[in-house]
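Below, a portion of the complex is reproduced, with chain positions unchanged.
Labels run A and B following the written order; every chain starts at residue 1.
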Amino acid sequence: MNTIDPVIWFFLFGLLAGALKSELRLPSQIYDFVSMLLLLTIGMKGGVELANQPFTLLLPQIGVVVMAGFLLPFLAFPVLRYVGRFTRADSASIAAHYGSVSVGTFAVAVAYMNSHSIDFEEHMALFVVLLEIPAILVGIVLAKGLSKKMQWSKVGHEVMLGKGVMFLIGGLLIGWLSGPSGVESISPLFFDLFKGVLALFLLEMGLITATQLGSLKRYGPFLLTFGIVTPLIFAVLGTLVGLGLDLSAGGTAILATLFASASYIAVPAAMRISVPEANPTLSLTASLGVTFPFNILIGIPLYYWLANYFYLILFS
Amino acid sequence: MKDNDIRLLTIFTEAALETSLVKDIEQLGASGYTITNARGKGSHGLRGATWEANSNIRIEVICSLEVSKQLTEHLKNSYYENYAMVIFTTQIEVLRSNKFTS
């Protein structure tokens, strides 16, 4: 029993409280604050790591990961459009959610590695930032086509300057500019409290997930299936990419988790403005109601097992 | 212009639209606006303000009957179809009404 991380218990407790229709709530500004701390800290971790090693060494990895960010939505879109029979806008929007990443899921994966003393490349946090955005652009193009009329500067503004992305990039820059010794003075707030902050975040995520369960019933079995199968397939892709990039087993599992995770902060906000005709309930039901719990409860250990398994097959 | 030409236009809508709506309101000639945070329920379902994505705002604009009509028309065309939005007008008496009709 003790092998389950306490942060997961917070999530399950939130889920239970939500399902029981309890009045439990994280005050909205506290939730904003907690999210902000997560984003800043994850960004800073990535930035500090960047300060530790020559940027140029990472360039090939960065190139591959960004490319993956552009490709993943194209894999999801036809399934949604032709198997799920969603409208073009809805298919594009959901595809963008799954092509992008979930910062919360990443944080749980990091917590998992830490509590099992599994090593991983610290610069994985950089990939969170890199994978956040490409899928959004692809989603918009899938919904609207590549017309000249697209106000790309407005879209770019919307995407880059949204809260989620800004905090990640800001943290990254601050971590990079301050370096490992510089951030020491602020580490009690940002690093020491991280796991506790993640616990509170997951408590609220549990409550929010519970509110999605109602719509899950309404939108039936396709979303449920899609929300489990997509992360599995994307995780396999992520595992292959991770091994191809020569990442450690831990790093590979985290990359697989990133591929498998679906956004619920940056992408919904961007889609609401740029593809308003897409129904936000559909994508949130899938990403929050199915994929997020699946990943943090089952996915992460599975992806780590997968990374080790492939390691064995391929390198021995 | 007479006092009773002043209207209070109230909009209940998604928080995500705030920036966009503020721009519209200014461009269509209203002299100002007031915004409060809200939650609610309507034809687009429950919007409980648990987080950003399902938070509402409540925008109030004091303006001339004419501007209120133009604003309503513009909002109807631009947002009504795809967003949770309710718009209504109330007849009010405002101190220094010329401030709002110039």
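In the analysis below, a contact is a pair of C-beta atoms (placed from the backbone, for glycine too) under 8 Å apart; a residue touches a chain by one contact, two chains touch by 3 or more.
No experiment lies behind these values; they were computed from the predicted model shown.
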Subunit formula of the full entry, expressed with the displayed chain labels: A x3, B x3
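What we mean here is this: only the chains that are shown with their structure count from here on.
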Chain A and chain B: spacing of chain centres that average the CA atoms, whole Å: 35
Of all residues in chain A, those that touch chain B in their complex: 25, 28, 31-32, 163, 204, 207-208, 211, 268-269, 272-273, 276-277, 280-281, 284
Residues of chain B that touch chain A when the two form their complex: 14, 16, 20, 45-46, 48-53, 55, 79, 81-83
